[in-house]
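The other protein chains are all here in position, but one chain of the complex has been omitted.
On to subunit A.
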Amino acid sequence: MTYSVTEPSDRQKWIAGFLVIGYALITLMPLLWIIATGFKSPADAIAYPPKVLFEPTLEGYVNLFTTRTRVTEETLASLGEPTTWYDRIVRQYDMIIAGPSRYGERFLNSVIIGFGSTFLSVFLGTIAAYAFSRFRVPLKDDLLFFILSTRMMPPIAVAIPIFLMFRQLGLNDTHAGMILLYTAVNLSLSVWLIHGFIEEIPIEYEEAALIDGYTRFQAFYKVVLPQAATGIASTAIFCLIFAWNEYAFAVLLTSGTAQTAPPFIPTIIGVGGQDWPAVAAGATIFLVPVMVFTILLRKHLLRGITFGAVRK
């Protein structure tokens, strides 16, 4: 990498600033549109020309979290005045809330499966990478290549065998099944990434700890792990993003108890007309955990993604 010795001029800074902000706006536009749509009424959402200014409403969010039934006017009248703000929104459409929707459960499934598989991938990846890096593993290079090769086929190519395997093993539509599957897919990424990070930690640190009277496990835990934290954190983010957003396997392998949010969100459309605000609300909420996770680890992520350049 080379660095310019001269400070950029003010004009260059302005141009650079405009470019960066312009690019950010372009890439953020769809995201902002989705977030905005979540707060529109169904009519505003499909208005043409599209509405940039609109009256915000929580209708989308109410629809997302509830199931509603249409009732006759007499029934409605017999219920008396709506008691809550969400009742009031629903009543405008001659409907009442029949119960909670399944979004909450699906979201929770996503959390369990996403974080569960991320934890497992990173945990297994770390110990495997440590072993590959520090011990004389027979056929090490072949094994590492083999692990990487599990990534070479598009996942969908193995979807049918996996579907059959899962059915045989009774893993269809179970949390354990999805966690296992996502862990298996992510493991190659995590082994390779973390292996790279651990390789960069000089072995002398552990040897110093061994000589200072610590066991190998203590040396690993107290000396290697803190230094690999950066790499492990960025790997965890990559793993989570994959598991969180994964759609194809989720559609194929889950339908009820273990269904994650991605295959569920489109099904919202079908209930009571094309309810775009509810879909957008679902997508918006769905974004939050990954964003929070990434922001929490962003200090590590920035350092980790430069792959060691800033370390030491």
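In this text, contacts are C-beta pairs under 8 Å (C-beta built on N, C-alpha and C of every residue); 3 or more make two chains touch, one makes a residue touch a chain; residues count from 1.
As a working rule, contacts and distances are computed from a predicted model.
UniProt protein name for the omitted subunit, picking from "Dihydroorotase", "Phosphate transport system permease protein", "Carbohydrate ABC transporter ATP-binding protein (CUT1 family)" or "Carbon monoxide dehydrogenase"?
In UniProt, the chain excluded from the picture bears the name "Carbohydrate ABC transporter ATP-binding protein (CUT1 family)".
Looking at the full complex, which residue from A:223, A:236 or A:283 touches the chain that isn't shown here?
Considering the complete complex, A:223 is the one touching the chain left out.
Touch as defined at the start, partner being the missing chain; which of A:47, A:211, A:269 or A:295 qualifies?
A:211
Touching the hidden chain in the full complex, which residues of subunit A are there? Just list them.
Residue positions of subunit A that touch the missing chain: 202, 204-205, 207-215, 218, 223, 226-227, 312.
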